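Okay, structure first, notes after.
A protein chain is absent from this complex, but the other protein chains hold their places.
This part shows chain A:
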Amino acid sequence: MKLTEFTTAASDYAAHVDALFILLSVVSGAVVALVAGLITYFLIRYHKGSGAPRGETPERLDREIEIGWTAATSFLFLFLFWWAASRQLSALATPEPALEIHVVAKQWMWRIQHPSGAREIDELHVPVHTNVRLIMTSQDAIHDLYLPALRLKQDVLPDRYTYLSFNATKTGVFHLTCAEFCGTDHSVMAGRLVVVTPEEYSRWNAAVPEGDDLAHQGKALFLSLGCSGCHTPGSTVHAPDLKGVYGSAVQLADGRTVTADEAYLRDCILLPDKNRVAGFPPLMPNFSGAVTPGQVISLVAYVKSLSSQSVDTGQGASP
């Protein structure tokens, strides 16, 4: 293993973080040098019995010195905060659209599902110069996906989605590991982040023998689990039509309005009582335990595909 698998700054964001780190190191180094220098000077000059003159400093001067360095420290810290916060805010503004890759963590492995349906374990292939958005969840304890070369880290929580967005600018093999203590083999819950060219990524996707993409897998589940029995216009049971739901604002029975994102759709399948849609009877069964996190990802991908023309591949999927 090479140290560069950790230390290479493999994205523009990572390079910015390094710049901030260097700035802070310089400022801190200066403060340490100042304090250490003053202390050393005082220790030598004013050691017991030395001939240096001693007298009281005027009270008024003391106050001015106090106020002076309080203000100076405050301004310095505010500047550092502003610098760091502006980095953080610009990193948040992720440009759409992004390649969405699902990550399921469990003790003690990473399962990755690509939109093409390709799956891999403890390896994450991503195309370079592409916006990538990881949609992550855990099957058991809290884990944390740590990508040192991207200077990124995000906890992966059970029964909830968390996200990590990046745009790698360097191809290569980098480290990937778990950073939140999760039990016995926490320290070997590691793998590789493989950044490849878009062409290689397509080739790699095609080479993985997992046939259908996520949305198609989801559609098959949608039929086999019986979801389609209710969620079809004209069915005798009154359930919301799912076409166009993803990304829309949904009015809930308790008066709240929420945007239907992945987390919302997931909750609708696993915790149907949490968000009752206004105007519909509470008939949706609870599927927690009946479907795996991977299957939920496929189902959500299918529902999402109903809201975008490009992925909806016909074959009577539209109701």
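Throughout what follows, a residue touches a chain if its C-beta (ideal position, glycine included) is under 8 Å from a C-beta of that chain, and two chains touch if they have at least 3 such contacts; residues count from 1.
In this text, contacts and distances are computed from a predicted model.
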Listed names "ABC transporter permease", "CRTAC1 family protein", "MaoC/PaaZ C-terminal domain-containing protein" or "Cytochrome C oxidase subunit I", matching UniProt entry of the absent chain: "Cytochrome C oxidase subunit I"
Listed residues A:V32, A:L223, A:V237 or A:A290, member touching the removed chain: A:V32
Residue among A:A84, A:V173, A:V250 or A:V291 touching the omitted chain: A:A84
Contacts of chain A with the absent chain, listed as residue ranges: 1-3, 5-7, 13, 16-17, 20-21, 24, 28, 31-32, 35-36, 38-39, 42-43, 46-49, 52-57, 62, 65-66, 69-70, 73-74, 77-78, 80-81, 83-85, 87-89, 91-92, 107, 140-142, 144, 146, 148, 151-155, 157-160, 162, 175, 177-188, 270-271, 274, 288
